[in-house]
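Below is one structure, written out as structure tokens; comments come after it.
Removed from the display is one protein chain of the complex; every other protein chain stays in position.
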Amino acid sequence: MTTSLFFSPATALLAGALALLFTTGIARKAVLLAFPLLALVLVWQVPTGSVTANYLGYALIPIRADDLALLFGAVFALAAFLGTLYALDRSSTLELTSALVYAAGALGVVYAGDWITLFVWWEVMAIASTIIVVCGGEKAHGPAFRYALIHFLGGVLLMAGIAGEIAMSGSATITSLKPDSWARWLILAGLLVNVGAPPFWAWVSDAYPASSWSGMVFLSVFTTKTAVYVLMRAFPGVEVLVWVGLVMAIYGIVYAALENDIRRLLAFAIVSQMGIKVAGVGIGTPLALNGVAAHSAAAVIYTALLVMVAGSVLRQTGKTRLNELSGLADAMPLTAFACMIGALAIAAFPLTSGFVSKSMIIEAAAKEHLAGAWILLMAVSAGAVLHAGLRLPWLLFFGAPKERLHVSDPPQAMRIAMALAAVLCVVVGIVPDGLYVLLPHPVAYVPYTASHILVQIQLLAFAALVVYLMRDWLQPQRGITLDLDWLYRRLGAWIARGFDDITDRGWTRLVSNLNGKAARLHELLLAYHGPTGTFGRTWPTGTMAFWTTFLLGAFLLIAAMG
Amino acid sequence: MSAITAQLPGLQVVVPLLGAIIAAFMRRGTLAWAWATLITAFTPIIAFALLFQVWSNGPISYHMGGWPPPIGIEYRVDLLNAFVLVLVSLVSTIMMPYARRSVAHEIDGDKQAWFYAMYLLCLAGLLGIAITGDAFNAFVFLEISSLSTYVMIAMGRDRRALVASYQYLILGTIGATFYVIGVGLLYLVTGSLNFADIAARLGEASAAFPRPVLAGLAFLFVGISLKLALFPLHLWLPNAYAYAPSFATAFLAATATKVAVYLFLRIAFSIYGVALDLKALPVSTVLYPLSIAAMFIASILAVYEQNLKRMLAYSSVAQIGYITLGIALMNQAGLTGGIVHLFNHALIKGALFLALGAVMYRAGTVKLDDLGGIGRTMPLTFAAFVLAGMSLMGVPGTAGFISKYYLIVGALDAGKWPVAFLIVASSLIALLYIGRAVEVAYFRPVSKAVAHAKDPPLMMLVPMLALTFASVYFGIDTELSAGVASRIAELLIGGLK
Partner (left out) sequence: MRDTRKTSPTLMKTLAGKDLRKLGLLVLAVLVLLDLAVAHHGYFGIDGTFGFAAWFGALSCFALILLALAVGSILRAPEGTYDD
């Protein structure tokens, strides 16, 4: 059994990260492609069941394999492969090594059967992904720092929750929980930080666009999706998640509709999409959970595809602002085509992977007669046209070119990666059964009924009509939209600066005071004559003597009372 | 062989003590360093031999000069002090190779030999406190270690070192005086200075003279609290650590406060706890708020500190808060957490201060604003800083996590879940101050001061990396740290009345 620890998909990727440090040229490219593929093969080799180990007297389960783990494991390994293929000629070894470690962390979380193991991999992901953000260059340092802080905060919440949960239940095994103790609320909060839930959702749109053209592909895949995976395992059917998810979904659309930067627009679209999945976890019926699993799998690929498109545009033109980009379709036809496929998939158009997965979540809401949730999910579905579903491809690739750009489609490896991802989006859309057999619960759902198809096309077509009619109001404009990160980027800074001023002044006074005393002491020692009575009178010493006496008094007083 | 084995407890102190005297007669710094290194290297061998003896055969009683207690001085080694002896001697030995260049860089040539003499004297004093079974003898060793510490601090290059040393001298003397008053009160009511003897007679004495016994505890408590820098008696520590020579800071941070904590445990658990009901005494009541205040206030002070050495010094005050919190919990897991943190924190702070010493050696400053981009010019040094810093925060898989884990379990066992929450919350502050250093080191452009800095020579690098490795390693293999600590906690709690 322990052999499966060494030959797990996660260790394969870690080995790849190590190998990457020692290879160059062709060998490096071979490593980049081979190890994610090896991980993909190994996903199918993980024996169903658990591997246990001992740490601090707790039975750990480093590997627990079941259907859900298989699905996420396979999708993550596949996404890692697409990412490395896309990044094949990226020169930053640090970024790519971190990317493989990051993917290994995600796979580690997928197979973790207990909270302690999960937490270790969770932190591995946090660190590796921070490094990926850092590799975005000088301008990424601020966002990377904020990213790290938010994720360590999430980690601390999670750790506190896990410690409490273990102390209360005595077991570290990950099971389905109800949030009925402070420890479980803390675990839930820690997971929600990573999923992009309020009040910390701004990290997604802050950090992801700051990464490099290749880095964002990896980032968009793992952190949020692993978090939703753990939510599915630990908190299915927790009602508050429905509303948290819907708020995220609407926030993502609204902010994306206003956004000028294509990669930040995609970051908002990711939050919106995550919101739909979180709401699905909150609904919690087998159909909803199937939908979440399927939608996560589909979203990994189509989000990665759209991010690859944005990365290609960034790499080929050096620009990401919509008001500076337009009409790229003729210069970059393949990229434009890939973008269209990705847009159709994220908008859940029939014959794409988005359609066969998202509809399950909406259907689940309807079956449970959650009218409010259902109406909002439908509205959010239509709203996809406001971000990557229509607005992005339209503004980016069609319309008159703003200026003549001598650009072309990106290099071969990137084109192949985009093509593969696009093919996957369509194949899954046409043959959904290939995805459905991997879902955790038996699937009775039939996506392709005349009614489903027609409803979805009507919804999107008329939403698109509104976008077309209101196109003048939706022109991209320079600027940013203030978000909740204002609280810690502005308000916090103001408070900290005020604090700094106070402590600075205090410290300056202390130092000058001490310096004065030192000078006087020096004189005293040198000349044997000096101001009398200086001994023992420097005020910090006096303060300390006071505290000493105070503590003695307090101790005696308490003793006398006791 | 067995003759030497029987003399081991005596040799533990005598070897560095004599070594110090010989070092004082040396003139060349390098020679004194080599001598001090040799002497230091003997001490962990003796300490480990003692630990193994104690582990297999139980406590050792050694009569100094052949005089039986209570008339003569008894050295008594049980698991608790064998553990402390191993910690102090081992960390010192690991650090010694580092000393040569760092000391040569920061102290004038003619004073270096003197510094090593003081260092050996301090080491002898600390080992003496840890090994002796006699209350007054402990006071003597306390003074030996303190006096040599004042001299070491005063040798710092910064002029403020003199003030810091002077301040510490005043306060250390107050602390020692309080301690000796406490011992005197105990002697008055029990007629003995031997720890075991006092413990045996204290119950009776307390019935006859309840007030002096309590007053004695109060004086001992406050006196030792000063030495271990319990909040708010910590004011001497930040300046002393900040302006002392880098090696002295690392050495003191790793050992001196730890030995004071040991003395505290000895008096609270092996004397008062054996004779009286420890939980009825106000020890926990006073320790709780002060420990928690230390964890928060000192950590926040660290966040706003510009000088990295002072930052770590404040962090030390906070970490001592965790140790005393573990003591205050007075249950198996809590006490284990306190003792194991004593061990882990020695490794972590040792590694961190050595890293800063290397920064001082290469860049000549430890002001945060001057250190932009140092993570890129001194990659190994700052990697060590970050790893040890992660251990300090308590990231799982590191030694710091083990400490906090036991403390949290201890708090929950005691039914004090708000305390468990506070432990986690205060760890978050550690994230802030370490994170601030990381931000400057990696994310800022390379500043002028560090542009030509590079990792220090191998002799400095290896001790630093060894301690860093240890502060991660003991997060995975917990046999020596948590295993022994848990056994000690069991013995201490088992011995309570």
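Letters are used for the chains, namely A and B, taken in the order the chains are written, and counting of residues starts over at 1 for each.
Here is the rule we go by: a contact is a pair of C-beta atoms (placed from the backbone, for glycine too) under 8 Å apart; a residue touches a chain by one contact, two chains touch by 3 or more.
What you are looking at is a predicted structure, and each value in this text was computed from that prediction instead of being measured.
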Left-out chain, listing which of the shown chains it touches: A
Options A:Val41, A:Val446, A:Leu482 or A:Ile495, residue touching the unrepresented chain: A:Leu482
Touching residue (missing chain; options A:Ala34, A:Ala59 or A:Leu474): A:Leu474
Sole contact to the chain not displayed, among A:Ala30, A:Val437, A:Ala461 or A:Leu557: A:Ala461
Residues in chain A touching the chain absent from view: 142, 250, 253-255, 257-258, 327, 329-330, 366-367, 369, 371, 374, 378-379, 382-383, 385-386, 398-401, 404, 450-451, 454-463, 465-467, 470, 473-474, 477-483, 489-490
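Note that only the chains that are shown with their structure count from here on.
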Computed distance of Cα centres, chain B from chain A, in Å: 41
Contact set on chain A toward chain B in their complex: 56, 116, 119-120, 123, 134, 138, 141-142, 144-145, 148-149, 152-153, 156, 159-160, 163-164, 167-168, 182, 499-500, 503, 511, 514-515, 517-518, 521-522, 536, 538, 540-541, 543-545, 547-548, 551-552, 554-556, 558-560, 562
Sites on chain B touched by chain A in the complex: 159-160, 162-163, 166-167, 170-171, 174-175, 178, 214-215, 217-219, 221-222, 225-226, 232-233, 235-236, 239, 280-282, 285-286, 304, 395-397, 402, 405, 408-409, 412-413, 417, 420-421, 424, 427-428, 431, 435, 439, 442-445, 478, 482
